[in-house]
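Input: a single structure, listed below in structure tokens.
Here the complex is missing a single protein chain, while all its other protein chains stay put.
Right after this comes chain A.
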Amino acid sequence: MAELHERYFDPISLLSEDAMVPCEFHHAIRHLGRVLEPTSTSEDLRKDTRAELPLWLAKSLTERGITRMDAPAVYGEWMQRQVDAGANTVSLKQTPYFYTVGMQCAATRGDSSVAGFLRKAFAERSAKLLTGSLKAPDGAALAAVTSKLNEEEKRLYEAGRQGAAAQEQWWAAGGHTALLLNSNAANKAGVCGVKRRRTTTEAAGDKENLV
């Protein structure tokens, strides 16, 4: 029941149900030929025609046994090979709701290979996602991380950033713990009297970077 509630209001679930899924009809459909399959030549759909239906329609029809749903091509062999080769290099920008649609397809069709593949892909990509969030990555690194993320992953990434961003905001606004950020820099300046640029080798030898 909670899941139904989640699907009802959540924007990602709503938008993901618009994804098109290839289906094959078990029964003939009268009068809706042009609606369901815009290129069909007759008013009625014959038995065994293939058509692309939106996910919400495909799921409901499949559950009633009227159609058979296939997984969209994006979950097929080619994508699985790409993900095996390196999940982090695959750009999921074209499929903004990759995981949600995939989960729905797998659940309706009872397809365990797709489910396992989704989990592996997410496991690899989430490792990359999470490391960028404790420290704010600057321009190039940020682009490198977020350019390959789809909507769901981006949401996760931004939620993660919130934690560190709230802290950075607070420290910039003068929260006391800003002391922890500036201690080393202030120390050196105080001792030498002049702030000088520290070379990378010096920074590498710094105790805090020796972790």
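In this section, a residue touches a chain if its C-beta (ideal position, glycine included) is under 8 Å from a C-beta of that chain, and two chains touch if they have at least 3 such contacts; residues count from 1.
The definition used in the following text is that contacts and distances are computed from a predicted model.
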Checklist entry - For the chain that is missing from this picture, which UniProt protein name fits: "CASP-like protein", "Protein MAK10 homolog", "Erythropoietin" or "DNA replication complex GINS protein PSF2"? => result "DNA replication complex GINS protein PSF2"
Checklist entry - Out of A:Thr41, A:Gln94, A:Ser112 or A:Ser147, which is the one that touches the chain we can't see? => result A:Ser112
Checklist outcome for this item: Out of A:Leu14, A:Leu32, A:Ala127 or A:Ala144, the sole contact with the unshown chain comes from A:Ala127
Checklist entry - For chain A, which residues lie in contact with the unshown chain of the complex? => result 6, 10, 99, 103, 106-107, 110-112, 115-116, 118-119, 122-124, 126-127, 129-131, 133-134, 152, 155-156, 158-160, 162-164, 166-167, 169-171, 175-180, 183-184, 187, 207-208, 211
